[in-house]
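Let me begin by handing over the structure; questions about it come next.
Left out: one protein chain. Kept in place: all the others.
Coming up: chain A.
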Amino acid sequence: MTGDGTAFDFDALIHEDKVHRSLYTNPAIFDRELTRIFGGTWVYLAHESQIPEPDSFFRTRLGLRPIIMVRDGDGVIRALYNRCTHRGATVCRAAQGTAKSFACPYHGWTFATSGKLLGVPWREGYAHDHRQEDQFNLAQVPRVESYRGFIFGTLNMDAPALADHLGPVRGPIDDWLDRNPGGKLVLSEANRMRFKGNWKLAYDNSADGYHVIFSHRSLLMMENRFAGDDPKGMSFYRQRPDSGRVRVYYFGNGHHFKDKRPTLADGPGAIWRIEGLHPGMEGYESEIRERYGARADAMLDLAGSIPMNINIFPNLLILGNHIQVLEPLSYNETATTWYGTAIVDDEDELDGAADLINALRMRTQEQFPIFGEVDDLTNFEEIQAGLGAEEDPWVYMDRGLGLPDRFTEKDGVVSGPATDEVFMREYMKHYKTLMAADPELSISRGGHD
């Protein structure tokens, strides 16, 4: 029996080899996820480049809670609840921008970007001064921490520090960033999609090396239509996948990682060599080679998609050069936003090549969402449809389970072939722990004096 009086026997719903359809179809389980997961553990909220300077803001959600990410006037990053403390209306209705304060359109209550209540119109009509009372400052996520530009928040004061929560998945994140000048990236708009399916269908898929040649068959055919003996894109999955060099890792706390880098040839230019065909590719490549000579290969690699899938539970999927963010909207609807990234070369390490690289890089990032993700999303929707079958409730994730010498485990990190569902089984164990727990969730009022 749980704190809200709803009984779920998660041991009966989540087994080693399979999970029950209700994880994807039951609105009551979804409601529970909104506190136990989206709130109860660290959740990705925004990237620092979306709020680059004091008074900049970006509107998002923590689960279904409306949130304004701000860098306040003092430069402090906060996650404010976008909810007037008077009657509950949202106080910020722009998607992003800069603001010195937020004025509620309904009755004119005004808040600083720190969340502090600044003013209540016709104050003499009240018997008390709201500005002296903490509960009238905007609520905010009490714990907000960044790791290398990625901002996370949790309502759970007992959660570990963010760095400890991320643990060994910081290694791939560091690798992913450190290949860029200054170890840094900024977001550069997005391919925005949604699907009529549960958010976990996307998370289940995020390190799945088994679906690629089937779900993305049309894309693989397309990106190799001129390739001949020089296969492009995700072709490495066509090799014997169970004994191939692509590995999947489970890092604990729901995080996992599919590392495709072992399929790359040695040396600079290896990433660029397997890149599919994109607008401007040959022209820009010629120009970069002409201008930069021996340095061109490494520069072109920065325009190419790095073959890594880093999945930070529950909603941040770093893949290729993308930052994909999952937003649960309902038990059967999810938004998935594929933010592009651009390099920033503050120190001019690339001797003026950054603009050329970014122009190419924008195009290399559009292809997968447009011609690949759409097919996955359709398959997710068709899973959701298939799970309407109540009497046939099990969803299997047992690929590799029980085979001898299939996995290695070292320092708590489990790894196996890329086509194995070991990462699903492991993250589901973590999910079960979170869903069975009753963490105390809290908000802050900003700690204003």
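Observations, loosely collected:
Everything below uses one rule, namely that contacts are C-beta pairs under 8 Å (C-beta built on N, C-alpha and C of every residue); 3 or more make two chains touch, one makes a residue touch a chain; residues count from 1.
As a working rule, contacts and distances are computed from a predicted model.
The listed options are "Aromatic-ring-hydroxylating dioxygenase", "Membrane proteinase PrsW, cleaves anti-sigma factor RsiW, M82 family", "Citrate lyase subunit gamma (Acyl carrier protein)" or "Sarcosine oxidase subunit delta", and the UniProt record of the chain not shown names that protein "Aromatic-ring-hydroxylating dioxygenase".
Only one residue from A:365, A:415 or A:444 touches the chain missing from this view: A:365. Of the options A:99, A:335, A:383 or A:401, the residue whose C-beta touches the omitted chain is A:335. Note on the undisplayed chain: of the listed residues A:65, A:278 or A:430, the one touching it is A:278. In the complete complex, the hidden chain is touched by one of A:68, A:356, A:397 or A:418, namely A:356.
In the full complex, chain A contacts the hidden chain through residues 95, 188-196, 215, 217-219, 221-223, 225-226, 277-284, 286-287, 335-340, 342, 355-356, 358-359, 362-363, 365-367, 370-371, 374-375, 377-379, 381.
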